[in-house]
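Shown here: the complex without one of its protein chains, the others still in place.
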Amino acid sequence: MGKKIPLPMMILAILGFCYMLLPIVIVVLAGLTAGEFLTFPPKGLSFRWVIAFLQSEKYLSSFFFSFKLALMTMVISTILGTAVALFLSRAQFVGRGAMRAFFLSPVVLPGVVIGFALYAFFISTGMGISRTIWGLSIGHILYSTPYVIGTVGAALASYNVSLEEAARSLGASPLRAFRKVTLPNIAQGIQAGSIFAFIVSFGQFEVSLFLSAPNSEPLPIAMYNSLRYKFDPSAAAAGIFAITLVIASVLLTNRLVNIRRLLEKQ
Amino acid sequence: MKKDNKNVTRRSVLKTGLALSAAAAVPSIFNINHAWAQDVTYDGKVFDAGGATLNIGEWGGGWEEFVRSALTNQFEKDFNCKINWDSSFPWFPKFVTKGAKDPVYDIANWNLPNLTQTKNAGDFFLNTDEVRANVPNTANCWEFAFASGAGVTWAYQPYVYAYRTDRGKAVNNFRDFWAARFANKRGTYGTENGLMHAFFMATAREFGKDQYDMNAAFKALEDAMPMKVSEFTFNMLSLLERGEVDIAVHIEGEALSLKQKGVPVDVWQWDSHPILTQTKTISRYAKPMQKKLAFALLNRTLEPSFLNAFGDKFLWRPTNSKATITASLAKEGVMNTASATEAFWVPDWNFFVKNKLEITDRLNAIFGL
Partner (left out) sequence: MTEASAQVGFHQPGSYQRHMKWLLVVPLVIFWVIFFVIPVGLMFATSFNSQIIGQVAVTSDLTLDNYIRFFSRSNYLLAAWRSVLLAIVVSVITLIVAYPMAYLIAKTENQARNTFLLILVLSAMQLDMVIRLYGMMVILGDNGLINQMLAGLGLIKVDEPIQFMYNFLGVVLGLVQFALPFMILTLMGVIAGIDPSLEEAARSLGASRRRAFLRVTLPASMPGILSGSLLVFALSISSYIVPALMGGFRVGVLPIHIFQQVAEGARFQFGATISVILFILSAAAVATYLRVGSSKSGGLA
């Protein structure tokens, strides 16, 4: 490892990690406080607030609602976004850049604009999906898909299409050529894109503000609502729980489908 | 006008829409003609709602957890109904987007500036007299509980300065906030925050000739810069706890809870005695069963047993004269008597709402937004 990575690069990377992680470390430590309120340095360490979070019906149900919503959003965004990225990387036509920008455009608007516009639209058309999980996930998909298009597009751009053509000319069917040659090459892009889609949806506050459904609001809304009135470390505890879940799911996916092993075959 | 637009929208959806035109064509459930009987009455007794759903707009998080366990879970059982709880504030844009005739919530809980804004934007709520006639527990409420003209205020707490006790002498004057020692160590809230609205009105009253003297308030707030501006009270408590601010606009209960946890802070109640209120409104065009349930829920909210439990938990004070002040507040000398509540001042929110655009612009300019 040290051999391949130049030292200056290594130092810069480590400093970058420190900057990115320091606030997170502080929140995690503050969330593990044994005291009554959020403070740093923490007053002794304990899991009491994490346990309190796990015992809170409200937070936990919001957590799982957000999880479900983010999964739905992730699956749809990844499928639609990857398809569009494939298209954009292969089709040659005037206005390709414009189309790319078109798909990116929801992200440049604040979430509250999309959320409100959709809310008013659902009501005025009488679609009956305002303030349901369906309406909410539509808003989230608008925000998540551009990330998938971006990352998969970048992965496709750095990869040479002639490889797939070569495979095809050797008699592989298009599906086989795609699966065996293209897919492994862009797998990391797709993985990154779907992670984005999930996390953007999971942390989405503004889009959800107008669209969230009664009785089951997403975690960021529940957290924000609670933080308006309560000064305790449960929001930090929710973060600790979320991070634990991320670690578990990364380890699990690495075990089940080792995408990197696919990559090594390239 | 609104109808025209609806047609245009639907047409364009059908024109373009392949996937979802079917969904759009489904007859609108919102077009059902409610036979809103204006004459629904309620006498305070338990009744069977036959599984009806009641839409409420009410705060979430820990507040929701408590209110569910202390009030609404039992309510659902007793009245055989289901509560649809929406805590995605703000309610105002949601109300106006759906229109008065098709209320987004049957019963909603508010701060007064937002309530007044909505009330003035259309015929959304039953007026106070209509509510009083159908909610027996209102008979025991202090008169200021009806000051909004639209709903019934069920809990309140005074606005205060929360200040660090370890940074110089105690605060005992509204103008202490402007003291030189608090430069860049004074905390208030964003332009659209309810606490900022109250602070603005109190500042006008203190520095001007009365609460309507907006220019005096703008001038005073300009003089108070640099301030630290926050969005919610939690964040302000963090700022206080870390010593980033030494004095902050706040509300009594939360600031006292910080004190009780051992942080060196204390509170000083403004001498103009404005109060932050929790007020529930009932939507005029709610369907009859929902309206009746809303009356019943409001009546339950005003029960001393709930108000006492709520006060113990969050240090809010009750508006019902039969309820009691929680022990920790009582220890500080807070009483629930006619004379103790006489001094309370409910700022003229109608005036505020009328001038809101101007106020927002000027405050933005002062903050540098």
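Each chain carries a letter (A and B) given by its place in the written order, and its residues are counted from 1.
Heads up, the rule we're going with is that contacts are C-beta pairs under 8 Å (C-beta built on N, C-alpha and C of every residue); 3 or more make two chains touch, one makes a residue touch a chain.
The structure presented is a predicted model; accordingly, all values stated were derived computationally and were not measured.
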item	value
Partners of the unshown chain among those that are drawn	A, B
Which residue of A:V50, A:I195 or A:A213 touches the chain not shown here	A:I195
Of B:Y42, B:F79, B:F92 or B:F314, the residue in touch with the unshown chain	B:F92
Candidate in contact with the missing chain, chosen from A:G128, A:P146 or A:P214	A:P146
Sites on chain A contacted by the missing partner chain, in the whole complex	1, 4-6, 9-10, 12-13, 16-17, 19-27, 30, 38, 40, 78-84, 86-88, 90-91, 97, 99-114, 116-118, 120-121, 124, 138, 141-142, 145-147, 150-151, 153-155, 157-159, 168, 173-175, 178-179, 183, 185-186, 188-192, 195-196, 199, 202-203, 205-206, 209-210, 219-220, 223-224, 227, 235-236, 238-239, 242-243, 245-247, 250-251, 254, 260, 263
Residue numbers in chain B that touch the chain omitted from display	1-2, 5-6, 8-9, 12-13, 16-20, 90, 92-93, 96-97, 117, 121-122, 184, 189-192, 228-231, 235, 238-239, 242-244, 356-357, 360-361, 364-365, 367-369
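The definition used in the following text is that only the chains that are shown with their structure count from here on.
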item	value
Chain A-chain B separation of Cα centroids, rounded to whole Å	34
Of all residues in chain B, those that touch chain A in their complex	2, 5-6, 9-10, 13, 20, 23-24, 26-31, 55, 59-65, 84-89, 93-94, 97-98, 232-235, 237-238, 241-242, 254, 257-258, 261-263, 314
In the complex with chain B, residue positions of chain A that touch it	35-39, 56-58, 116, 119-121, 123-129, 131, 208-210, 212-215, 217, 221-223, 225-232, 234
